[in-house]
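Please read through the structure below; I'll follow up with questions.
Of the protein chains in this complex, one is absent; all others appear in place.
Order of writing sets the chain letters: A and B. Residues in each chain are counted from 1.
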Amino acid sequence: MLKFIARRLVLGLITLAILLVIITLIPNIAPGDPARKIAGGTATPERLAQVNESLGLRDPVSTQLTNLGQSVFTLDFGESFSVAAGQPVMDLVFTALGNSAKLVALSLIIMVPLAILGGLVAAYKKDTWIDRTIVNTGLAFSSIPDFVAGVFLLAFLAVPFEFFKVQANAPPGSSILVQIQHLLLPAIAVLMVYFGYIARITRAGTITSLDADYTRTAFMRGLTTREVFRKHVARNALQPTVAVLGTQLGYLFGGMVALEIVFQYPGLGNLIIRAVDRADYPVLRAGVLTVAIIYMLATLAADLLIAWMNPRARLNIGEDA
Amino acid sequence: MTTTEITDDGIVSDPDTAALAIEDLELSYVVRGTPRAVLRGVTFEVRPGEAYGLVGESGCGKSTTAYAALRYLPSNGQIDGGRVTSSGQELTSMSAKELREFRARQASMVFQDPVQAVNPVLKIGRQVAEAFEVMGQSKSEAKKSALAALHRVRIASPESVMDRYPYQLSGGMLQRVVIAMALACDPKLLVLDEPTTGLDATVEAEVLDLVRDLRSELNSAILLIAHNLGVIRTMCDRVGVMYAGRVVEEGTVEEVFDNPSHPYTVGLLNSIPRQGLRKTDRELFAIPGNLPQIGEPLPTCVYVDRCPIANDTCRTEVPPIVDRSEGHWTRCHFPDRLDEIPEPEEVSEVVAVGSEEVVGVHGVSKTFRQRGHDIPALVSVDLGFAEGETLGLVGESGSGKSTLAKTMLGVYEADEGGEITLRGRPMAGKATKRVEESIRSLQMVFQNPDSALNRAWTVRRILTRSITRLTGMKGDEADKRAVEVAEAMRLSPRHLDMRPRQLSGGLKQRVAIARAFAGDPNVVVCDEPTSALDVSVQAAILNLLASLQRDDRTSYLFISHDISVVRYLADRIAVMYVGRIMELGSTEQIFEGPNHPYTEALLSAVPSVDGQAENRIPLTGEIPSPANPPSGCVFHTRCHRFIEGLCEVTEPEMHELSPGHTIKCHLTVEQLSQPVEITEKDRMADVAEPLE
Partner (left out) sequence: MTAFDPEAPETPHDPLDLHPASDEDGGAPQAATRKQVRKEQRMMLFKSPGFIIGVLIVGFWVLSAVWPSLLTTYGPDEFVDAPPRTGPSSEAWLGTDGVGRDVYTRIIYGARPILIVAPLATAIAIVMGTFLGLVMGYYRGWVDEILSRIIEAILSIPVILMAILVVFTFGRSRPVVIFTIAILFVPAITRTIRSAAIAESELDYVTSAKMRGESGVFIVSREILPNVTGLVVVELTVRLGYAVFTYATLAFLGLVGTNITTADWGIDVSQNYEQIVRDVWWPSIFPAMAIASLVIGVNLITDSIDKALKS
């Protein structure tokens, strides 16, 4: 098992290294002066100099890459240009990350059980109207942009019902229940966006598992449907769901940019957009990398969970991209 | 068994005591809202303690019957009529709870693929114990019972097996585990659905031996579903022959197999090579036509469309049940006219095998590299093919048969040092580097035509492409040739514009053969070409291969796990083990012996439809991995004639037993001819290597 974790960690680090290369290359391959691109067309010469200085854009690409690598491992991305001028970038990132974590946690607590339940029911009732309703509703909502869902929720829940809050960020010092109340709408938006996807994956996994001979063996042994599900189907059927949730966690932290804007929530996505608006490249870069690291940790966790669920998965991890 | 009730649909003597009585069962699957009949009045019984076999080709409904015996129906399945009873309890009217209780305590089922039948994420111990917990045992009792159960199925170290996950065990070991679980409740009825299909012949023999041995210890009645007639013959007391959702003939295995009374049974039995039949003797009998599709309306007699002796009576009247002898009946109007069924054709001309070597394999080795390790998959193989000769290649899976085929054909490049020659001239290793002449001369027919034919291409395109590549013909000329080749394979021109998925399995394999013959090859490698096909279709393909050989003087390398098929077709036989040829000789020499101990074990493993029971030599343990071959003779770990101090030290040289018959073994002819004694310990199965 230790060997497995080590191998998996090495793979994660390789991915991170490649990502660092890509992120370093992006400003350098853009046509024209990279500093001007980053600082914006109207930047003063002093500003340009500051950009060049702090990002080391005049250095050779290899030096830029080492510097960025160092930043990742020391968690020091320098100071913010403009979002909060002079403050260490990581302070901003950590505050935003904390906020994002709250939203993600609540969203998962609501979405995961519902989606898995939906998937299980759909699989068990395969090809009935219940199945079709679950699958089609999920399909209709999934891949609707998160902000569109958010705007609908604003109009149809926040405006008519006092209970739902327009602003996801509770006033400072609020109790946890009040905080949850404020976060409810974006969490529902996440539910709308993800329910169909997760339910569909769970459904497919469950159908495969229900069709398997070992499930038939269990039924033939005289176990009840409930026992068969609990002891034999669940652990096999939910493996794809766990894998997908692992990959989606990074998206939840960093991909809900527009949703955080709609509900004016100071999460990671919001920070990144403020950085874009104010041409604050260090903050932007650190934000993006943070999301990547979260993605890696989340997929690592998912892989470990799957390895625990399925002994066989321990063997062939990292065989395939 | 006091009264014998003869109903319109078969015979059930006493449904109150029978371990299983199925009476006039009709069952259908609902597909897109339309019910399609699968079982159309199945009637038979399995008496207490007896082994009853159901035999028939794909799609005849035998598996559905097996599931129905435990009332396990798919959600789209529905019982339209009839009764299923076990010891007087009627399954068809049981509540869900009663049914669970019945399955937990009175009946068990073993599925075809043991790898699928166990839960991949749970340790063996837990799964076996669960079978006992269902019956109310406590956790610790169940664990003890599980150990005992594994011991009972002749597993040498049950503790170690309990602690493993399924993927850490071989297929044969898993099937033992599955059987152990099935026997947990000491069932009155044990249903085995193709329990050995997909296992190697040696493993199959082990599993069958085990079941046969256990029968004497148990009170179970057995319902065995199999398409392999030999398995049924060696395992069962009585047999029912199924066709199109009905039992058409029933009786003791001896009666039915030695004295068949239904044209279908006759056809089935004539389609397999029996009693050492050879290609020079006669053709095999191929049943014309196809099984009626599931759900199609049936004619009066289910077999009438394919029956060679059918007349107007058969088309207008439902055949009655005709008693042939005590307990042997057939559903045929004219069981006395069966000798009118035309005998398969005698082979008129016998074409002698040429003397000159056309294609030669000389000292060919193939070593794969994987993660820095060398894996010698082929070790110094020597084979030669004379014109018009069939060389049979046998050995367990993993012995390197397919690697040899792919190396000959240039998919893999042979290691330095060996060479593959065409009329004495060496050819390049990789197919892309071979000249047209070399490519043309060596072709291959694969096991699974679904995989071997490009699904996106029409038959015409598949053929013309090969013709163009192999002969250089283009356009109309290639097209003309394609029509010719197709005709030679008895494909009609209409088939040329179809795609593979529109063709049946047999037709697809004909297309694959046509492709191989597109450019007049010298040697065609046939890798299990009929193992995915039903026996009646297999017969047609084997006939085709034999007649092509007579006409074109083509040589075959014929790889098969089915010894009787190899015996039918092959002039010489090579036996392979861990990438080495262990024995090579003419078919007569191989079957008369003496043999290499490995060959001896392989030959004794084959369940024969002719019913001769011989002293079987068990081949327990697993085939060693070529990555880590045993020292000395690679077979010494499993050899029943092992000589300590010699076999595990020195690798034997190939030496001649008689002219043309060579083996790789230290033993002399005299030593090899001694009978061996098989102890109980030899029959125990052990896991290959300790757990990490």
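Just so it is clear, a residue touches a chain if its C-beta (ideal position, glycine included) is under 8 Å from a C-beta of that chain, and two chains touch if they have at least 3 such contacts.
All of these numbers come straight from a predicted model, not from anything done at the bench.
Peer 1: Kindly state which of the options B:Arg47, B:Lys366, B:Lys406 or B:Arg572 is in contact with the chain not pictured.
Peer 2: Of all options in B:Arg47, B:Lys366, B:Lys406 or B:Arg572, contact with the hidden chain holds for B:Lys406.
Peer 1: Out of A:Ala43, A:Val61 or A:Val148, which residue would touch the omitted chain in the full complex?
Peer 2: A:Val148
Peer 1: Just one of B:Leu25, B:Ile232, B:Leu284 or B:Ala452 touches the chain that is missing; which is it?
Peer 2: Answer from the full complex: B:Ala452 touches the omitted chain.
Peer 1: Which of B:Phe44, B:Tyr67 or B:Phe558 sits in contact with the chain that's absent?
Peer 2: B:Tyr67
Peer 1: List every residue of subunit B that touches the chain not included in the displayed model.
Peer 2: 29, 31, 36, 38, 58-59, 61, 63-64, 66-67, 73-76, 112, 227, 286, 288-290, 293-295, 406, 409-411, 431-432, 434, 436, 439, 442-444, 446-448, 450-458, 465-466, 469-470, 490-492, 494-495, 497-499, 501-507, 515, 532, 537, 540
Peer 1: Can you name the residues of subunit A that touch the chain not displayed here?
Peer 2: Subunit A touches the chain not shown through residues 14-16, 18-19, 22-23, 26-27, 30-31, 34, 37-38, 123-124, 126-127, 139-140, 142-148, 151-152, 154-155, 158-159, 166, 207, 210-211, 247, 250-251, 254-255, 257-258, 261-262, 269, 272-273, 276-277, 284-285, 287-288, 291-292, 295-296, 299, 320-321.
Throughout what follows, only the chains that are shown with their structure count from here on.
Peer 1: For subunit A and subunit B, what's the span in angstrom between their mean Cα positions?
Peer 2: Taking the mean C-alpha position of each chain, the two centres sit 50 Å apart.
Peer 1: If you look only at subunit B, which of its residues touch subunit A in the complex?
Peer 2: Result: residues 70, 72, 75, 100-105, 107-109, 111-113, 116-122, 130-131, 134, 165, 167, 178, 181 of subunit B touch subunit A.
Peer 1: Subunit B touches which residues of subunit A in the complex?
Peer 2: Touching subunit B: residues 126-127, 212-214, 216-224, 231-232, 235-236, 309-312, 315 of subunit A.
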